[in-house]
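A single protein chain has been removed from this complex, and every other one stays in its place.
And then subunit A:
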């Protein structure tokens, strides 16, 4: 910490002096797994390592935001960041600095947050998507934090206190979690958990290089300015991160900007054990393609003939396929074939590396920020096709013996429909399947719908879902509290209850919006009012709405078996007897009836001003009920919610997405899940579990050896058109 007041903080910083001072950029820290990369400042920070800890713990409590504001955790970094930002703004010289440097996010760990980039061939990679999410969450968290906590003068800081913490922090850098989270978390995660935050290489490393090498152009270029004394000696450099095997294939390109006189350039990869004072390929644990003779060297001073020589203005690509464990090179977009087939991804971390010998030699690396010369996307796609073809040949007979593929699919779908309470679909599906099977036989058997004990619950859940999907939150609350009185009172469901209540506000604003648009174009008025009558209005004070529901159900069932009708009646009777009279529904705990009378009665015309007033009124109630919640997320949610009122036409406002109808589906699923759990059933159906298992297995394999599993995404490959 000796230089803390004198070191130039500006970035990029060609000399080594500033390194110890500069807080690393997000990309540089994102998961510097090896302690070697941890700089002083980083260790001196409170040790919360956003990407790593989020990935490693999978745990990020909302409180973490609050924690950042604590003096203990942030004091030193705050001071640094104030400092940096002040000077950084003045010394902004590069475009990057101008845009991202001093980004004033007040991040305690990172100096700046260069835009995250995903190389084109990794767009479908699960690993790259995961890294992107971690990055986005980190930045969003910081922005939120910055908004809530305007910069304030840092408390005085004694160097000794930070040094006192230094060692401990350093040692447990990656796996340390913020103290607050430790306290909150009841069960520590399993210790075998693997850190999977391996970030993509983003630039040349400032630390992991031979002296005499100058890094230029935001870490993309490297130039040799020194001299070599012996013929053997050279200067090598590695990228900031290893090539993650989770990518399946990793590829980068190096442009020879200048080769120097009688120069010698080697391009390849190495582990961090390989010495940097010789060319990659000659040292142990390094592999490279050399420009002077076109040879490929694998940890040896004697190479084998591989490709053409290369020189100034050539673009050399290097790729590693972690499925086949092969490395290949390209020259000016032409594939040169497999150079090496002994990649040991479980044992080694391979870093992109180059080395050079002569002064003036100058290379530029492209790690995917700009398009590649070689069509790596095509190679990646072929690789994916090959894997999909393999998957297509997979034998599913062991999944659920003795079921065949077709039977298994029928069972999975049937179970999902029943589990989720899609009662009508389940019946229709059983009927369709039956018909299909019977069409094979000469004497078809009549269809007898399966009789299930779950039907009552299924129908209850169906009603609740229907109410939410119709936007009638009051009816949904009413059903829920009469069928499952305690579900929404449970502590674990309090967020669901909160969002349900918020949804009611949203629905009120939706109605208001409808009226606003309707009155502005008279032709649609009637239609809008009609649709309100059948859909949106909470008419829960009377039996009417429900009676209609029953009639609807019965009409639909008339075409089928008499049994259905009987069951429906039974069900109705059951409800009549088991449900407490409406007036007796306890309202002390859940304040569900509070605003009922303000809702417009069915088919009566409601002036939009009245609607707005009642929405406001209800908003105040929400504030009373939930405003005391200490969690930032709840406060933010409420704030966003009330902001809707400010806009004359909320649907077209920046927060118009809140009004989206699809929000209904989400909350409906959540309520359904909560009820299932309260009934002692798993909250996810077998089909969902199958997806989760597949994803977990793919993750496991990809993390272990990279390879084929890295290129498959359950969601993108199988749950999308």
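Here, contacts are C-beta pairs under 8 Å (C-beta built on N, C-alpha and C of every residue); 3 or more make two chains touch, one makes a residue touch a chain; residues count from 1.
Heads up, the rule we're going with is that contacts and distances are computed from a predicted model.
Asker: Which choice in "Trm112p-domain-containing protein", "S-adenosylmethionine decarboxylase proenzyme", "Large ribosomal subunit protein uL15m" or "CTLH domain-containing protein" gives the name that UniProt lists for the one chain left out?
Answerer: "CTLH domain-containing protein"
Asker: Among A:256, A:315, A:508 or A:698, which one touches the chain that has been omitted from the display?
Answerer: A:698
Asker: Return the single residue from A:217, A:415 or A:653 that touches the missing chain.
Answerer: Checking the options A:217, A:415 or A:653, the one contacting the hidden chain is A:415.
Asker: In terms of residues, what is the contact footprint of the unshown chain on subunit A?
Answerer: 54-55, 57-62, 126, 129-130, 133, 136-137, 185-187, 189-190, 192-193, 388, 390-392, 394-396, 398-400, 405, 408-409, 411-413, 415-417, 420, 422-425, 427-429, 431-433, 435-436, 439-440, 462, 465-466, 469, 495-496, 633, 636-637, 657-658, 661-662, 664-666, 669-670, 673, 677, 680-701, 704-705, 708-709, 712-721
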